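Every protein chain except one is present and positioned as in the full complex.
After this line comes chain A, so read on.
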Amino acid sequence: MTTAEKTTQAPTGPILRLTDLGVTFTTETGDVPAVRGVRLDIAPGETLALVGESGSGKSTVALAAMGLLPGNARATGSAAVGGRELIGTPEAELAGLRGRAASMVFQEPATALDPLTRIGAQIAEVIRNHRTLPAREAAREAVELLRRVGIPDPEQRATAFPFQLSGGQRQRVVIAMAIANSPSLLIADEPTTALDVTVQAEILDLLRSLAADAGTGVLLVTHNMGVVADFADRVAVMLEGEIVETGTVEEVLLRPRHAYTKRLLGAVPRLAVAEPGAAPAGAGETPPAGDEVVGLREVSVRFGRGPRAVQALSDVTLTVHAGETVGLVGESGSGKSTAARVALGLVQPSAGSVSLFGTDLRRSRGRARRALLAGVGVVLQDPVASLDARMSVAECVAEPLYVHRGRMTSAERRARVEDVLERVRLPRALANRAPRELSGGQRQRVSLARALVLEPRLLVADEPTSALDVSVQAAVLEVVSELQDEFGFACLFVSHDLAVVQHFAQRVVVMRAGRVEERGSTATTLLHPGTDYTRRLVAAVPVPDPVLQRRRRAARQEAPAAGRTAAGE
């Protein structure tokens, strides 16, 4: 319905038409087909979301639609932007189309801009790529674009270097570059994945209004069903290089037909939200049952000294009891990872006390401290970086045994490793493989096995599933949950994903700028937040239900000034 309203140069035809698109990568081990038989149209003013898990080929389709495929890729079929065929078109001609007919917003705003060039000049470069215009004129337009994408004080900011901007502002600059020549097609490849939820909400609002104003067609590539519900008119689901289902956003998200789509949507953790106006349940914080396992009391942490020092934590009090899971949430830079590191004994607090299993961690030294820390297991975010690439899976898992159980015989050790690998449901055959031969989910299970091999009383998990696909995330969390029931360890669960925390943790601690903003049982705190900050945080999470999300968005936009301060921009 949004399609027919706006008139553009080519009012009848689609802006993007992919017909039987295939992409094959030539690698040392032979040809790898990445995309097969993809067929889709995007009409002017329409937003089509291309969803799928990692490796499904969705980003490859996006790059093909820009003519930006890497050198070892071979495209077949047809990809036409505004009627112009891209496949087989020489590079020089493609450059004339990029940034004018079609332009692109990328996932990682931290690296998408040239660090040594002022942002105004980078925008002006895109303008002058396509229009003959004096430099001064282009610079003035760049400032105007910065104003349009909501950068405050654009004249002055235009002379800033990318490192002087926050992540959200950098993404706004990338968007300014993308709309500089009023393209008829905008391709956004995971445009908000690297951003905090509150910033994500602002960026999505911006993209939506820009596209609506100019009648731009949008190809949105994402794995986040909440973002799809928030933004898309139509959805195409990709699996192993092929589109398995296409339909309107309501059809696909609410009444999926294909088994894979159903499975995918089933694995998405949904943030349970109170209907606007619903009354709080009234239950306060239920006192946790078990003994205290770890306790931070009025902990402050300062990094550096002098005027450049950063106060990472101020007066943070936090306890985790046996058998329970405490979710630690907050935006990036709120200090949640630092708090987890204090609990691990990796960061020394500058004030306050830390007790681990009833012993003061700051006072214990040497062997006693090591014995204490042997009771803590840790799983980190990046399963690739946190395993030694030169060790086999079995060696990775056995390493804590060498450190803390030196008397174990090698037979005992082997039996223990086999046992724990079985518990995290890793096939025994993988024990002698290198971590790089495993999938992301399998690697994260190796990390988990390694964390659990000493039968810890506390598991600290810092964003353990944020690098994983939703279906894999669900499986990993299920294993953690089962093992927790079996062994009764306490879990400190750091995550930016409120939906995951809501499902996984009994209690939640919300952090903001190094302080505890709010705490309580997960059910009450996330459903009926007591502070504005938490309320904004919850309101900014897009839920994968287009009807509900439309209402939530309207409610959020009614409280205008609220979003700004939370984003810290």
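In this text, contacts are C-beta pairs under 8 Å (C-beta built on N, C-alpha and C of every residue); 3 or more make two chains touch, one makes a residue touch a chain; residues count from 1.
FYI, contacts and distances are computed from a predicted model.
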{"item": "Omitted chain (choose from \"Ribose transport system permease protein\", \"Diguanylate cyclase\", \"NADH-quinone oxidoreductase subunit H\" or \"phosphoenolpyruvate--glycerone phosphotransferase\") - UniProt protein name", "value": "\"Diguanylate cyclase\""}
{"item": "Of A:Leu116, A:Ala411 or A:Ala429, the residue in touch with the unshown chain", "value": "A:Leu116"}
{"item": "Full-complex contact with the absent chain, from A:Glu108, A:Glu292 or A:Glu418", "value": "A:Glu108"}
{"item": "Of A:Ala79, A:Leu97 or A:Leu220, the residue in touch with the unshown chain", "value": "A:Leu97"}
{"item": "Residue in contact with the excluded chain [from A:Ala34, A:Ala49, A:Ala180 or A:Ala499]", "value": "A:Ala180"}
{"item": "Interface residues of chain A (partner: the chain not displayed)", "value": "66, 68, 91-92, 95-100, 103-104, 106, 108, 111-117, 122, 125-126, 129-130, 161, 163-164, 174, 177-178, 180-181, 308"}
